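With one protein chain removed, the remaining protein chains of the complex are shown where they sit.
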Amino acid sequence: MSAAQQAPLVALRGLTVAYGDDAPALSAIDLDIRAGERLALIGESGSGKSTLALAFADLLPASAKTAGTIEWEGTSPLGGRDIGFVFQNPAGSLDPVMAVGRQVAEVARTHLGLSWPDALARACDLFGRVGLPDPDTLVHAFPHQLSGGQKQRVALAAAIAARPKLLIADEATSALDTIVQAEIVALIRRLAAEDGMTLLFVSHDIALAAELADRIAVLRGGRLMELGPTRQVIGRPQNSYTRSLIAAHIGLDSPPLFAAANMSAPANG
Amino acid sequence: MRRRFLQTPEAVAGTAILVLLAAMALAAPLLFPGDPLRIAGPALTPPFQDWALPLGTDRLGRDVLAELFHGARTSLVVGLAAAAASLAVGAVIGTLAGFAGGLADEALMRLTDAFQTVPGFLLALAFVSIVGPSLSVVVAAIALSAWTGPARIARAEVLSIRERDFVAGARVVGMHPLEIAFREVLPNALPPVLALSSIIVAQAILIEAALSFLGLGDPNRVTWGGMVAEGRTVLRTAPFLSIVPGIALVVTVLGVYLAGEGAVEGAAVRKGLS
Amino acid sequence: MTRTLRLVRRRLVGSVFVLLIVVVGSFLMLQAAPGDAVDAYVVSMGGDAGLVESLRHAWGLDQSAWTRLANYLWALLHLDLGWSVTFSRPIRDVVLERLPNTLLLMGSATALSFFLGSALGIVAGARPGSLRDRLLSTGSLALYAVPSFWLALVLVIVFAVDLRWLPIAGIETIASSKTGLARVTDIAWHLVLPISALGFIYLALYLRMMRAGMAEVWRQDFVLAARARGLPRRRIVLAHVARNALLPLVTMLGLQSAQMLGGSVVIESVFSVPGLGRLAQEAVAGRDTPLLLGIILVSAVTVVLINLAVDIAYALLDPRVGAGEVA
């Protein structure tokens, strides 16, 4: 756990975000992301987890009112160059009328100062790295010609095209089916390890977060409930809300919750 | 709802213009009783010379201000009637095509294509010249080409709403297809069609004006388009006679657009809030 | 490219039916007209009842409407549009003589309105809600409210009558023996006002569509994704937002062609441009039913061909068109 000793890559201090006159989406969040770690941000709908992810990448809508500070190690970061961002909806995050290779290449062109041919060549390499088959052909394909999983791989290629320090995955796998989700999570884990990227993984799925992350932050109603190493948050949760989340989780390793209902059913087969 | 509708300054301006026009149209027979086409004074009296004839007279000595007021009646009547007719026809044909599907849909859509392929103004021109110019013929001529837009939108809406889960839900509950059509699909399909109404009213006013300008308007009524054409013969000496009714047209059509946009935005705000 | 070819084939098949409906429909409508070409002939040329009878027989007007429709369709298959009484010439020749002028007027006005309109629309849509945006969109709405014939007259008063910069009417200087480039310049000079009158009104339409389309695209996820990737704002606006918002404008280009043809009737009449629109007005004045029918038909064919071109352009711009085969 070398990550634990390093200085924070990002330090949030008292971050508060409100949209319009509604109750704040985030209230006074203090949170450090350590360089090289995999941090999972979990919470149910309305917990503010996506707002927090967007705040890191300076993507909040202009109407959002923010207070508090986000401090970065060194200079202030540039979206795309220092932070890669992958969104939930793989179909929505790609321009429908631009070839996918160009959409990856334009990131490399913008941040690495490459010419178009060089940027396209880099897109081709990246397609290979994210496990897309036949990269030379696929760079010319359009989003509608790809499956959901393939689109998310393209989005990942675009996110890491400029070798960012931090990769933010905002529910990046929840629109995919179980098998594809597992593949994309494995890919994110591999890419982060190979490039030494810090990972912020935002999810509503506590089990998925537990499998991937070094540390877990639990959000509820815009407040940070609990933050700690995965083993501790899952194994010995301190916060009652975290405990209730874990109790509510129904997984393969959970006991059948409705045994009584099942028992009373007529036996068959 | 009304408060939201009047939120933008543009919507307020548009509504004010329309209220003023309606007042003009209604007040015309009271303020200027008798035939506005009769001779009221010496020909080509310039404006602001004679207080009895504030905007002067035209080439034949007719009172320009009286003509302007009575012309508002024609424009508004034609605009509203043509829009109502084309929205009704378009909504019915589009909805039928959307629900019927198959061959009937194909046939209705080719018919719509045919009406969209013939330039609308040419069709109106031919129709009026054949049947003879009168107010109702002009309205019919305009509606003849204006119904295709509402028809296409109504069909597209019906087709998309038919595939939505809540329609499947109504079928699962055992709702009769007619009830599904009239209670589930139509009320949700019509608002986008109605959103077109301001554009159709505005276009109808402009087409009527153009027909009148070419001498194909109702000869027994004052029309702004006819006034512009009338003034054209003395364009060099009295450009005022063509300019004034033209400005009336611009202001009217602008009022319709602005009020229409206000209504659509108001509806969007309402949707967004709920 | 097979995708585009498939689309063209499907559109062509549909167009045949559409044109058939247009022919039959306008033929039936014009049949309802009181009086026919013979009446028109007699009114202008004079003649007695015997002449009327013989002319009716000679022109086949004594046959039933259905027989005449069949005859008309048969003649159409041989590209024969009939005989114009007013011009004493084959309708095909009269119409084809006027068509190029109208196409020139329409094409130039379309280019003006489309390119300038969408460019201004991008300027307005680049920052939705800004002062620039509000000014441009309200200004364009005002422009869109202007009747084209009136705009034409105002342009004439200002630029031809008062300032004397441009010619009042016609398509070229009468009885000039200009040839080559000099003639082209002369025609262009004459068309400046008509093109402006026709084009500026539709410019407002394209501006508004572009702006509204961009406002919608701005809200889409891929624009947020483009921002997250740190692309320069200029590239986001042009390569992503405007590029996607352009697609409905291209569709509108096809729909608008019929309206432009209709609008040219009034403009050609104001500026005395010898085009199809003015011909239609002359046909109406002369009660020349077959000529009017011919003009409607040629206009419809023109609109069909323009729409075909627009469809091909659209298929090239939008990779999703006609692509249902990829899962």
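Order as written gives the chain letters A, B and C; numbering starts at 1 within each chain.
By our rule, contacts are C-beta pairs under 8 Å (C-beta built on N, C-alpha and C of every residue); 3 or more make two chains touch, one makes a residue touch a chain.
What we mean here is this: contacts and distances are computed from a predicted model.
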{"item": "Name under which UniProt lists the unshown chain, selected from \"ABC transporter ATP-binding protein\", \"Nitrogen regulatory protein P-II family\", \"Phosphoribosylformylglycinamidine synthase subunit PurS\" or \"Dihydroxyacetone kinase-like protein\"", "value": "\"ABC transporter ATP-binding protein\""}
{"item": "Chain not shown: contacting residue from A:27, A:93, A:198 or A:230", "value": "A:230"}
{"item": "Option from A:129, A:189, A:204 or A:223 whose C-beta touches the chain left out", "value": "A:204"}
{"item": "Option from A:23, A:67, A:193 or A:250 whose C-beta touches the chain left out", "value": "A:250"}
{"item": "Full-complex contact with the absent chain, from A:30, A:71, A:177 or A:194", "value": "A:177"}
{"item": "Interface with the unshown chain - residue positions in subunit A", "value": "44-45, 148, 176-183, 204-208, 210-211, 230-231, 234-235, 244-246, 248-258, 260-262, 264-266, 268-269"}
{"item": "Touch list for subunit B against the chain that is not drawn", "value": "164-166, 168-176, 179, 184, 187-188, 274"}
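Please note the rule applied: only the chains that are shown with their structure count from here on.
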{"item": "Intersection of contact partners for subunit A and subunit B", "value": "C"}
{"item": "Per Cα centroids, the chain farthest from subunit B", "value": "A"}
{"item": "Centre distance in Å when subunit A and subunit C are each reduced to the mean of their C-alpha atoms", "value": "52"}
{"item": "Computed distance of Cα centres, subunit C from subunit B, in Å", "value": "21"}
{"item": "Per-residue overlap in subunit B, given as positions that touch at least 2 other chains", "value": "none"}
{"item": "Residues of subunit A that touch subunit C when the two form their complex", "value": "57, 59, 78-81, 83, 85, 87, 89, 92-98, 106-107, 110-111, 142, 144-145, 147, 155, 158-159, 161-162"}
{"item": "Complex interface listing, subunit B residues touching subunit C", "value": "10, 110-111, 113-114, 116-123, 125-127, 129-131, 202, 206, 209-210, 213-214, 216, 225, 228, 232, 235-236, 239, 242-243, 246, 249-254, 257-258, 261"}
{"item": "Subunit C - residues contacting subunit A, complex", "value": "220-222, 224-232, 235, 239-240, 243-244, 247, 317-320, 323, 326-327"}
